[in-house]
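Below: one structure, written as structure tokens.
The complex is shown incomplete by one protein chain, all other protein chains being positioned as in the whole.
Right, chain A next:
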Amino acid sequence: MTVEHGATLPPRPPGAGALARLASSMAQPILGRIARRVAARHASLFARLGAHQNTDYVIDPVELPFALHLRPDPQALLFRAVPRDALPAAGATIRGRFLMLLELLDAEVDGDAAFFSRDLEITGDTEAVVRLRNALDDVDGSIAEEAAAMFGPPGRAILGHLRRKYSDDAMPRGE
């Protein structure tokens, strides 16, 4: 099956104001737990990051009302939701649809192919992005499923729902 994706990403939602701040604050405890668990279970990925353990990555899922800020320093790991009007100065920015980013995280989608199709945009320090991609790609298993499992059956159900929705959205047009 050939899956056609849009050649360009939709415009960013505002991601600012009261709604974005509320959504960010609600997501924060969950993100913190996920980051700590992944770092503890996959400590070897930090070696592939090299000096970019101190890089500030902004991961911008275009459908969400906020972006994500990652600084993968094993000594002071930072992974937080941030309204788009309060983003830090980014060393590198990675932008795409949320579920595609999730599939990239789990090596279900090839990053170069997503870049060729223009579903993935990167700006800033390209080496930082390449290092992060290669570090995550060397992780066995599914980080998304590990994260979902932390929240029991509801977590797995939400992940399953998101994946089905992504699969439906990615069906070839005209069928």
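Heads up, the rule we're going with is that a contact is a pair of C-beta atoms (placed from the backbone, for glycine too) under 8 Å apart; a residue touches a chain by one contact, two chains touch by 3 or more; residues count from 1.
Everything that follows uses one rule, which is that contacts and distances are computed from a predicted model.
Peer 1: For the complex's missing chain, which UniProt name, "ABC transporter permease", "Multicomponent Na+:H+ antiporter subunit C", "Ubiquinone biosynthesis protein UbiU" or "long-chain-alcohol dehydrogenase"?
Peer 2: Options "ABC transporter permease", "Multicomponent Na+:H+ antiporter subunit C", "Ubiquinone biosynthesis protein UbiU" or "long-chain-alcohol dehydrogenase" considered; the missing chain's recorded name is "Ubiquinone biosynthesis protein UbiU".
Peer 1: Among A:19, A:39, A:77 or A:122, single out the residue that touches the unshown chain.
Peer 2: Selected residue, touching the omitted chain: A:122.
Peer 1: Please output the residues of chain A touching the missing chain, sorted low to high.
Peer 2: Touch set of chain A with respect to the missing chain: 1-3, 7-8, 48-50, 107-113, 115-118, 121-123, 125-127, 129-135, 137-140.
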